[in-house]
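A single protein chain has been omitted; all remaining protein chains appear in their positions.
Now for chain A:
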Amino acid sequence: MSVATSARAASSPGRRITLGRAILYALLLFFAVLYLLPLYVMLTTSFKPLAEIHQGNMLALPEQWTFAPWREAWGSACIGLECSGVHGYFFNSIKIVVPAVLISGLLGAFNGYVLTKWKFRGHKIVFGLILFSCFIPFQIILLPMARVLGILHLANSTSGLVLVHIVYGIGFTTLFFRNYYANFPDELVRAAQLDGAGFFTIFFRILLPASVPIIVVTIIWQFTNVWNDFLFGVSFASGDSAPITVALNNLVNSSTGVKAYNVNMAAAMVAAVPTLLVYILAGKYFLRGLMSGSVKG
């Protein structure tokens, strides 16, 4: 809403750029550059040969462009004793993220559906308890979760991490979908009931297809959280089943004398690219979905 109006205001003809505006834009530009600088350094460094990095000019563009650091980071860099790059861990992360996002999203959607359209005695308390899980710090549950994973024989596996992320994600996904469905007209559910649709048919045929904005929000939120997680990864999965965040840490810490900054930077970019892609592809739905879930109530 505010985005749309400000865009219209800026494009309206005859608007003079005042001094205040100029200062504002200058400040915005300054901060944008400041925020983009680390990314710029990471990118340029990852394309430089080591010799060039040792010359010391961090901000210079590479004199000699090379993809060697990227190839090394992907396929042959040493992580601990294993020298096969981060690619295995990259796919570990994919294997964790995809089921964790899908399952926690679906469960959250389902919770939201039941909490708004099939209200039962005490539904507010149940929602409150689910919401409470959003505020539990990660560190508190490390030990009990390790014990649970041990009992379930899921310790040190990607499946175990998937379970942890699903459990931790349900609070947020439920919050998103409940707020979205609270504004979803009850009459639609009643109409579908009269039409003869049952509990699951109403969910899958009526509500879910009309939930694209909030599904996108949930995917972005869950994808980012699960992909960027380090603490659970380092605690519950080690060695071959570690996610890429843990592998990146190990790569940087596996020193073989000379610090290969270009390889480190390339590996860090590999670890960051998926979340960037998700934002770029689905970002415009993100704001829209957050608005529709929270603003109008």
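Here are some notes:
Rule of thumb we're sticking to: a contact is a pair of C-beta atoms (placed from the backbone, for glycine too) under 8 Å apart; a residue touches a chain by one contact, two chains touch by 3 or more; residues count from 1.
Here is the rule we use: contacts and distances are computed from a predicted model.
Set against the options "Succinate dehydrogenase, cytochrome b556 subunit", "Protocatechuate 3,4-dioxygenase alpha subunit", "Sugar ABC transporter ATP-binding protein" or "Acyl carrier protein", the UniProt name belonging to the omitted chain is "Sugar ABC transporter ATP-binding protein". The residue touching the chain not shown here, chosen from A:56, A:196 or A:257, is A:196. Within the complete assembly, A:185 is the residue of A:20, A:56, A:185 or A:257 that touches the hidden chain.
Within the entire complex, the positions of chain A that touch the omitted partner chain are 185, 187-188, 190-197, 201, 205-206, 209-210.
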